[in-house]
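Omission of a single protein chain aside, the complex is shown with its protein chains in their original locations.
Labels run A and B following the written order; every chain starts at residue 1.
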Amino acid sequence: MNQLLFISPILFPLLGVLINTMLGRRMSEKAIGWLAAWMVIASFAISLVLFAQLSAAPAEARLTWGAIDLGIPWIQAGALNVSFGFLIDPLSATMMLVVSGVGALIHIYSIGYMHGDPRFARFFVYLNLFVASMMLLVMADSFLLLFVGWELVGLCSYLLIGFWFKNLKNAEAGRKAFVVNRIGDAAFILGILLTFVTFGSLTFRDVFAGVERGGESVQAAVAAITLLLFIGATGKSAQIPLHVWLPDAMAGPTPVSALIHAATMVTAGIYMMARNHVLFEAAPSTQALVAIVGALTALTAGYSALTQFDIKRVLAYSTISQLGFMVAAAGLGAYVAAMFHLVTHAFFKALLFLAAGSVIHALEHHGHHHAVDPQDMRNMGGLRAKLPLTFAVFAIGGLALAGVPPLAGFFSKDEIVLDALKHNPLVFILLTVAAIFTAFYVGRQLMMVFFGRPRSEMAEQAHESPAVMTAPLLALAALTIVGGALNLPGVGTLGYWLAPAVDEFKTHPLDVGLAGAFTLIALGGLAGAGLIYRHAFAAPDQADPLSRLGLLYRLSLNAWYLDRLYQAVVVKGFYTLSSFLASVLDLGGIDGLVNGAGRLARSAGEWLRGAQTGFVRSYGLLMLIGVVVLVTYFLVAGANVR
Amino acid sequence: MDTVTPFVLLSAILFALGLTGVLVRRNALMIFMSIELMLNSANLAFVAFARQWGRLDGQMFVFFIMTVAAAEVAVGLALIVTIFRARRSTNVDDLAQLKG
Partner (left out) sequence: MSADFLLFLIVGFVAIAAATAMLFSRSALYAALFLITNFGAVAVLYLLLNAPFLAMVQISVYAGAIMVRFLFVIMLVGAERRGREPEAPTLRWQRPLAIVLAIVLVVQAAYVFITRAAAGPAPAETVDAGPLSIGKTLIGSYLLPFEVIAIVLLAAMVGAVVLTRERS
C-alpha cells in the first residue's frame, strides 16, 4: 500500500493517458481537459504528501527514507540485475513538486488554449504521458530507469512539437528535435554502459559507493562517464553544440513550449547532473568543461535572443541561455544554485510562455488575417491596453528573467554569478555579459509587444483570454514574485533542504555590491532597450534599429549561422556519404555480391542440369555408383579401424 | 553343411544379376522382374543368416518382405498397365519428360 502511494505520482497521469486514449473520442472537451488536469493535480497532491512526510523525517535519514524497490525483477542478464526501484529524496521531491505543480497549471491553461482543436484528446494524452514520464525520470533510482523516463520525455517532446504536423515545417521541427536529441542520447547510453562496466551496477547508490570506494583507480573511467553523460545533457538541456533543436521546437502548441521546452523537460539534464554530483565531483576536468560550455551557451544564446522577431523564439533562446546559467552553476559545483535557478526559471519562464501564448491566442482568435503571422512581434505593439492582465504578468515574468529584485530570478541568478565570481573568473565574465543581453532582450520584447501603437489589424482587435487561461497565469505570477523566498541569502531554506542529496551547503549573506551591480545591469539593459525601441517600428516592415550593426546584427538574427553550418557540414555530409554508400557500396558491392551469388547458382544449375537426363535408368546407375563408393569407403575405413 | 558362406555368396551374385537387369533393360516389366530377383537374393541372405544364428527372426523378415513384395507388385503392375494405356509403351526411356 505504501509502495503504491509512492509511485502513484506516476500512475495518476498514466491513468489519464489510459482513459483519454480509450474514451477520448466520446468525451466532451471539458471532460477530457479537466480529467487530465485533475490527474496531474492528484499527482501534485501526492507529491506534496510525500514531501511533507519526507521533511518530517530527520535530515540525515532523508536520503534513504524514500528508497523503495518494488521487488519486481526487470532485467536479469548475467551480472546485470535491475529491478524497478524508486528514490524520493530531497532532490527528487523538489523536482516532483515543480513538474507536477507547473504541469498542473499548464494543463488547466491548455483547456482554454487548445479549445476547438480537432485532436484535443490526443493533446492531453501526450501531456499526461509527458508528466508521467518526467515523474518517472526524477523518481528513478537507477540509470536505466532514469533513461527510460529520459527517452519517454524525448518521445513526448517529438509528438508535441509536431502536434500540428499537417504543416510540414512543424513535422520537420519535431524530427529535428528527435534526431538532435538522439545524438546526445547515444552518448548517454554509452555512459550508462560504461558505468555498468566500471561499477557492476546501475543503481545510483551502488555507483556512488563505488566511486567513493574506487578513489584514484576509477578516476579515468569516471571522467569518461561524466563526459558521456554531459553530452547526453547537452542534447536534452539544449547546450552547445546540440541546442539547435530548441528554437525550432517552438513549432509546437504554446503550452507545450511552456511545459516541456522551458519548465521541465529541458531541465532533465540539470537534474541528471545534480543527481550524479558524486560522479561529476570526482571528475574535475569534466566539471571545468561543463562550466565553460554552460557559460558559453548562456552568452551565445542570449546574443541570439537580441534580434529575434518571433515572440516565442526570443523566449526559446532565452531558455537556452538560462539553461546555460544552470549548467554553468552545476559545472562550478554549485548544485543548490543550479537547482534554485531551475525552480525559479520554471516559474517565470512558464509564465512568460503562457503569457506569450495568451498574446498569440488573442491575436489569432480575434483577427481574421491569417496571412499575417500572429507570432511576429512586428505585427503587435500597443497591446498593453488591450490585454492588461497579460501585460502585467508578462512584465512580472520579464523583470524576473532580467533579474530585477525582489523577483525570483534576481535571487537565483545572483547566487550563480556569486559562485562564478568565487571559482572561475572567465565563467563570471561570460555570465555577466549574458545577463546584460538578458535584460536587453526582455526590454526589447516588452517594448515591441506591449508599447507603441498597434501595427496590425489583429493587434487592434485583440481581447483578453478566458479565465481558464488567465488563472494559471496569475498563479505563476504569484510564484514568480515570491519564489525567491525559497532560498533567501542568509536563510537558504532550499539549500539546506537539498544539501543531503547534492552537497554540503552553507548559506551566505547577500553580497550587496554584486547584487547592486546586477540590479544596475538589469535596469540598465531594460532602460537601454526602452530608449532604443521607443520609436522603432512605427510600421511592421520597418527595420530593426540594431540592424545598423551590420554583421553583428546578422550573426544574432541567424543565431551564429549554426543551422546553416550544420546543414552544410553534417546534413550535406551525411547525404553525400549516404549516396556514396548507396551507389557504390550497396549497389556495387553488396548488390553485386547478391547478384553474383544468384548468377553463380544459375550458371551452376545450367551446367548441372545435364545430369538430369530424365531417364530412370541413369538415375539408378548414379545410385549404384554411390553405393559402390560408399562400400569402398567403409571397406577401407573398416580396414583402418581394424 | 558347416557354413552359410556359400549361400550368401550366391545371394550376392543373384543380387548383382538383378541389379544389372535393372540398369540395362529398357522394358518396365523386365526391370520389375529384376527387382524381384534382387529382393529374392536379399531373402536368401536373410534365411542364411537366420540359419547361422539359430533364430527365427531372419525368417520372419523374409515373410514380411514377401508380403511387401506382393503388395508392391500389385501396385507396380497396376502402374505399368496404366502407363501402357496412356502411352502405348512399356519402355522406360520413353518416359523422360522430367529431364532438366
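Convention: contacts are C-beta pairs under 8 Å (C-beta built on N, C-alpha and C of every residue); 3 or more make two chains touch, one makes a residue touch a chain.
The structure displayed is predicted, hence computed values, not measured ones.
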Chains shown that the absent chain touches, full complex: A, B
Contacts of chain A with the absent chain, listed as residue ranges: 613, 615, 617-618, 621, 624-625, 627-628, 631-632, 635
Interface residues of chain B (partner: the chain not displayed): 1-10, 12-21, 23-30, 32-34, 36-37, 40, 43-44, 47-48, 50-56, 59-60, 62-64, 66-75, 77-82, 84, 90-91, 93, 96
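Criterion: only the chains that are shown with their structure count from here on.
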Approximate Å spacing (C-alpha centroids) for the pair chain A, chain B: 83
Residues on chain A engaged by chain B in the complex (per definition of touch): 608-617, 620-621, 624
Chain A-touching residues of chain B, taken from the complex the two chains share: 19, 22-24, 26, 31, 92-93, 95-100
